[in-house]
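What follows is a set of notes on a single structure, which appears directly below.
For this view, one protein chain was removed and the others were kept in their places.
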Amino acid sequence: MTETTVYKADPMATLKTMMRQYGGIFLALVVLCVIFSLANPRFMSVANLMNILQQVAVIAIAAFGMTWVILLGEIDLSVGSIIAVAGMVGAQVIGLGWGFVPALMLTLVSGILMGALNGVLTAKLLLPSFIVTVATMSIFRGMVSLPTNGAPAMIMDPTWTAIGAKSFIGVPIIIWIVIGLFIANHILLSKTTFGRKTYLTGGNREAALYSGIKVDRMKILIFMISGLMASISGILLSSRLYSAQTNAGMSYELDAIAAAVLGGTSLSGGTGSMIGTLIGALIIGALNNGMNMLSVPYFYQLIVKGLVILLAVWLDVRSKRRKV
Amino acid sequence: MTETTVYKADPMATLKTMMRQYGGIFLALVVLCVIFSLANPRFMSVANLMNILQQVAVIAIAAFGMTWVILLGEIDLSVGSIIAVAGMVGAQVIGLGWGFVPALMLTLVSGILMGALNGVLTAKLLLPSFIVTVATMSIFRGMVSLPTNGAPAMIMDPTWTAIGAKSFIGVPIIIWIVIGLFIANHILLSKTTFGRKTYLTGGNREAALYSGIKVDRMKILIFMISGLMASISGILLSSRLYSAQTNAGMSYELDAIAAAVLGGTSLSGGTGSMIGTLIGALIIGALNNGMNMLSVPYFYQLIVKGLVILLAVWLDVRSKRRKV
Amino acid sequence: MTETPDDIVLSLRDVKKTFGPIVAIKQMQLDVRRGRVHTLLGENGAGKSTLMKILAGVQPATEGTILLDGTPFAPKSPQEAAKHGLAIVFQELSLVNTLTVAENILANREPNRFGFISDRKLIERAETLVRELGLPIDVRARVGDLSIAQRQLVEIAKGLSHDAQIVILDEPTSSLSDAEAEILFKIIGRLTEAGKAVIYISHRMEEIMRLSDDITVMRDGAYVATLEKNETSIDALIALMVGRQMNEIYPPRIGEEPGDDVAPVLEVEHLSSGRAFVDVSFSVRPGEILGFFGLVGAGRSDVMKALFGMRWYEGTIRLDGKEVDLKDPSEAIRHGIGFVTENRKEEGLVLAHSLRNNITMAALGGVSSGGFLSRHRERQRAEEESTRLGVRTASIETIAGTLSGGNQQKVVLAKWLMTRPRVLILDEPTRGVDVGAKFEIYRIIRQLAAEGTAIIMVSSELPEVLGMSSRVAIMSRKHLQAIAPRADLTPERVMSFATGQNK
Partner (left out) sequence: DGIGASLLTQQHPFYIELANAMKAEASEKNVPLEISIANQDLSKQLADVEDFIVKGVDVIVISPVDSQGVLPAIMKAKNAGIKVLTVDVPAKGVDVTSYIGTDNYAGGVKAGKLMAEVLDGKGKVAIIDYPTVQSVVARVEGFKKALEAYPDIEIVAQQTGITRAEALAVAQNMLQAHPDITGIFGFGDDAALAAAVAVKSQGLQDQVKVIGFDGMEEARNAVDNDPVMVGVIQQFPDQMGKQAVDTAIKVMNGEDVPAEQPIEPGVYTGK
């Protein structure tokens, strides 16, 4: 109720709104970075920042897709499993010797199809998306192991592995992809009628229906976007690892949801933004990286991560409440 | 909107309402059992049914707690971690040589406290319970590893391990505990003002507030119940395993949610029942056991489990829609 | 029905609508003519909104024919209806609170190029529209920040933003004050002048008599009669609508007014709460009905919320002469205050629950012992209250959400009567309620007063306030302007206080 989604043309106003809108969460990111830099000056090196971006890429892209789903008031818990299936589809197609482009295409198509399945079950059979995607999470996770009986599949294609390993004008390709997908999702969400329909449907389903929005079709399309984003995440992950792991992406859906919610996307639908999600994902990435840099033992990392999520969301809720 | 929560005194009417209310899901359980018995006659043996009940106990009890939380329109993802912490608290207290009763008490208290933390953060800081419990899931999971640095802790106390191993009048103690807790939760939910207030608050928070129900206190209490139930689950699990595992209960929260939702508890709050949850848990238990009995390979088990969840929820939704 | 085929733009024949076993519309006939306002009149649940949703393409009719300009018409979507020149302002607010006014008005019709929205054009177009309609709204404001009345205006603007030949308005004035309603009436005048047909739905008889050209009465989902305004009267219409004669809308008081010697049960002194309301003082005696009048947004609801522990306040509240500190509603209920809120669906009822659950929800202590509910006692008490208020329902196990508006309102009343309140606050108790049900609610209020309950009745309908109150308090712009006995007040005087002209 208290969040705002404002579309302004004036750049200064945009900046101001941004600070107002993402103040709390943005602050949390800055504070985090300052603390880590003080503790270890290498944290702020260009190399390490690229590091963080690369590491956070898989989560961030899945979180872009998740943002759409949550904006609509739904949830997609199958994202982690789709990430794994996508890598496996790619590995298998490459294994057949069909080459990079068919492998890429079929992988993306598989992601879209899995998303469409979630969408159709949710929209047409009127099942709650939580339970649909808990079920497909299990189904897809089972499916990923069928071709190799649970073993990882090596990926030998040089183009595929280049995605995760090579750079372009000094910046890793993965980072270009994240930036590209962020811009694409951001524009689609905030500048187009499709994005507006998403806000309308998530904000008030009845109202959307009355305005002639085909709510069912929106649901299916948006789960397809989530599936597509997850499959891109799966491609990046498998290319970084030179292999498709059957347990890849396990529980990444929770990180993706956390990124979106940290970024101010409301789980009841209708409010949120891609910028927020990106900041949310960066917080998670900076946190993991920074704690590794400081050699924080694993268990304490879990504790600190939970505390930071709490703190960030609380800051955000508080900063938004004060305005009203 | 289409579900009903009816409270009748007349036993025949109760039976009828039950069939009407749980028709879909109850049918699913029966069909499942028939299929498995045909495939393997041992499935329906008394020994195996007890087996199922014992195996499902940990999930069922956590699901009882989860039902309360979901009825209120909230969610508790920290349940799996609380299960692990409870076992570890018990193991540590026993390790100190304080004996069974103090260990039991402290374990239960620890569960209640963790639940209270979730409740306070949700009710008082107005954070969404999804994100609060995602965070505490991580925090509690980190904490459980602190005393042993990640290693499991053996539990030598004979009374503690007897819970999971011994029987009383031929029925394993665990089963008695499940039955007892089911009855207690069922009565508390369906026969008391506290239960009624839970339904009312979940059904319409504002209206409950305006009717003098202390909504914040309800939230805190109910997260405490969920924590308490999870800690009992943790005790049973650790007593079955003779040890507290730091990764115990991982992702059990999803099974608990699935059990509740299978049983007709609506994720938007206000409708559901303990009977439904018990049936839901039994479906999950029968499924796992039956597929083992039929030697279904692990990955196919994942797929079948997902499909059965979909089918059961669909049957349920359909049977409820037809009535209206 | 007079046959004037030339100017009939829309005609319905034997339209039927069922929801599973529920028959919402049995047999409906309607002829709508160009340049005229055609009012649909009927009790709550008569099927008016359902009929309009069929016309708007939200739901299909089960049977029957609809002719639009003589050709069969069965819109499958709101867009298709809009394309054929139908515009509708829905009864239930169908706005997205998180978006701006402009974004809501032009929802799903944003000016765009290749799917890219032009925000500049969007705001321009919305602004033009709002200006043409003469509505006092900022199109850049977020709908969630607006008051209910302003939201209603946005809803109207949204409905009228289509270029339509038939405009449907489903209870557009239910949360408007007179000033805003006047704007709407002017808009309607302009529409009919331009030769458009208007279908109008309302429960306010005065307004119906003023606006309508034709009036069609429905009862229980069926067509009763179509009349020309000039040939009929309020009483005749009510008789057609409820199926019996009703002489007096406001029942007379039962027994004597409490005298000056009776000590007030509730005294409020110098009550303030930030900018929501400032320095409000008044008192109520047992058996008295204190009317609270004001324009929408005057701050009355916030005063009532403070009295019920839902809003922080400064100042003193005394019950039976003793100062009390009302921290939350449970405290207020403990002190014998009941509060029928202005929005029954959001704050009054748990729509998915049975009537029994709803009726007993504020008084669970009274139907339980040791924390255990007594099924028997609960059912009995709920039945009692339900019968006493004449809630029309098959059983108290019926789901509250399936009742008509008037009956829902009675259920909320029943809920508070169960607590046996000494002070009962009623905020807009008859909003969206049909005349028949209104009368019954008034009768109940009178009855309660006669039993010694102190009643505070907040209302934006002047006739209602003047018809029911012993004394009237008038608020304007968050201040209490005057309190006077009913006998000393005329409608003009009340309005001058309410608009803040008379100090």
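A, B and C label the chains in the order they appear, each numbered from 1.
Just so it is clear, a residue touches a chain if its C-beta (ideal position, glycine included) is under 8 Å from a C-beta of that chain, and two chains touch if they have at least 3 such contacts.
Given the structure is predicted, the values throughout are model-derived calculations rather than measurements.
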From B:58, B:135 or B:221, residue that would touch the chain that is not displayed: B:58
Per the touch definition above, residue among B:152, B:203 or B:269 touching the missing chain: B:152
Among A:92, A:107, A:185 or A:289, the residue in touch with the chain that has been omitted: A:289
Touching residues (missing chain, whole complex) on subunit B: 40, 42, 45, 47-48, 51, 54-55, 58, 145, 149-152, 154, 161, 164-165, 237, 240-243, 245-248, 250, 288-289, 292-293, 295, 297-299
Interface residues of subunit A (partner: the chain not displayed): 40, 42, 45, 47-48, 51, 54-55, 58, 145, 149-152, 154, 165, 237, 240-243, 245-250, 288-289, 292-295, 297-298
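By definition in this document, only the chains that are shown with their structure count from here on.
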Cα-centroid distance, subunit B relative to subunit C, in whole angstrom: 44
Centre-of-Cα separation between subunit B and subunit A, whole angstrom: 30
Shared-contact residues (touching 2 or more other chains) in subunit A: none
Contact set on subunit C toward subunit A in their complex: 56, 58, 77-79, 82, 90, 92, 94-100, 103-104, 107-110, 112, 115-117, 119-120, 142, 144
Of all residues in subunit B, those that touch subunit C in their complex: 1, 3-9, 191-194, 196-197, 199-200, 203-204, 206-214, 270-271, 324
For the subunit C and subunit B complex, residues of the former touching the latter: 20, 308, 310, 328-330, 332-334, 339, 341, 346-354, 357, 361-362, 364-365, 368, 371-373, 375-376, 397, 399, 401, 415
